[in-house]
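Shown here: the complex without one of its protein chains, the others still in place.
Right after this comes chain A.
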Amino acid sequence: MAISYIHLFILSFVSISRFLEISKAGAESELVADLLTLQSQSESGVIHLDDRTVSKFITSTKTPRPYSLLIFFDAILLHDKSDLRLPVLVHDFALVASSFIANHNGSNTKLFFCDLEFRESQSSFKLFDVNALPNIYLVGPDAESLKDDTEQMEQSGFTRLTESLVEFIESRTQLTVGPIHHPPIISKKQMVLIIGFLLIWSPFAARKIVAGETMFHNPRIWLSGAIFVYFFSVSGAMHIIIRKMPMFLMDREDPNKLIFFYRGTGIQLGLEGFMVGFLYTIVGLLLAVVTHVLVYVKDLKTKRIGMLFSIFVSFWAVKQVIFLDNWKTGYAIHGFWPSRWN
């Protein structure tokens, strides 16, 4: 009998432990299913967590969890602080999330993208010991203590979030993210509208072009366009746009003073560029006026004044640019004359 008791005991132990295993697996799969539902409810696939869900999915589950969570710490309060660039980062994070989900056809259950908002989930912020933004943490399957076992993304990564986030995910989780799907510049609706507009407009345009009545037939428009493009480019406006340079700087030592010219070749300020662009352009325009207009003026006095004015302004402009260039770059251009000329 004793043997049968032992048997029974072993049997019941095995069955209980199996039941526990099954129920644990059941609980885990339930959690994953919950996460998947939450993911599908969000437009970008980023799950919005709060204190309750943090406890449900992270702190009160047993390790190892069948999933990792990548958490972006957000604070709506700070969205208007331009130096933190939080809205941009939120957008980039969502972009990586949606690309990741799309690349895995929604069948991914290993990694979920989440965000936490400061006001709603202050205690979770404390759990992670986050007191500076922006911040991204990866909660791995084995992480128990949110302070010590989680991995934080380096601050240097936030300048190019999409790329460094992909690198971060791929190196830490061994999952591939795949190509990032940037949203097209024009949405489909806009595209349809534009095509529709073009279709309606094209017969009228073609008519006008055949008749030669458009503004494109006016050379003056082309002329001013070309000169403007020239002015725009030589003034380094593209540099200003791409680098988002300010028009001028405040002097740190004297707040009432403004700095218009920046010393050093790599950087230029907005107004500085436009001023030099103006100097570049004005000489050519004056030369054109002299060549094509002034020589045909009948009145001798006007002619002389015009000529002297152009010579003076041209000399001044060229001298200014040479001076500014030497000042800014530090180059000293010299001729290679025989030494006795010096």
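The definition used in the following text is that a contact is a pair of C-beta atoms (placed from the backbone, for glycine too) under 8 Å apart; a residue touches a chain by one contact, two chains touch by 3 or more; residues count from 1.
Here is the rule we use: contacts and distances are computed from a predicted model.
Trainee: Pick from "Integrator complex subunit 11", "dolichyl-diphosphooligosaccharide--protein glycotransferase", "1-aminocyclopropane-1-carboxylate synthase" or "Phosphatidylinositol-3,5-bisphosphate 3-phosphatase MTMR2" the UniProt protein name of the chain that isn't shown here.
Mentor: Going by UniProt, the chain not displayed is called "dolichyl-diphosphooligosaccharide--protein glycotransferase".
Trainee: Just name the one of A:131, A:171, A:256 or A:339 that touches the chain not displayed here.
Mentor: Going through A:131, A:171, A:256 or A:339 one by one, A:171 is the residue touching the chain not shown.
Trainee: Touching the hidden chain in the full complex, which residues of chain A are there? Just list them.
Mentor: 154, 160, 162-163, 167, 171-172, 182, 185, 199, 202-203, 206-207, 209-210, 212, 214, 216-217, 219, 222-223, 225-227, 229-239, 241-243, 265-268, 272-273, 276-277, 280-281, 283-285, 287-288, 290-292, 295-296, 300, 303-304, 307-308, 310-311, 314-315, 317-318, 321-322, 325, 328-329, 331, 333-336
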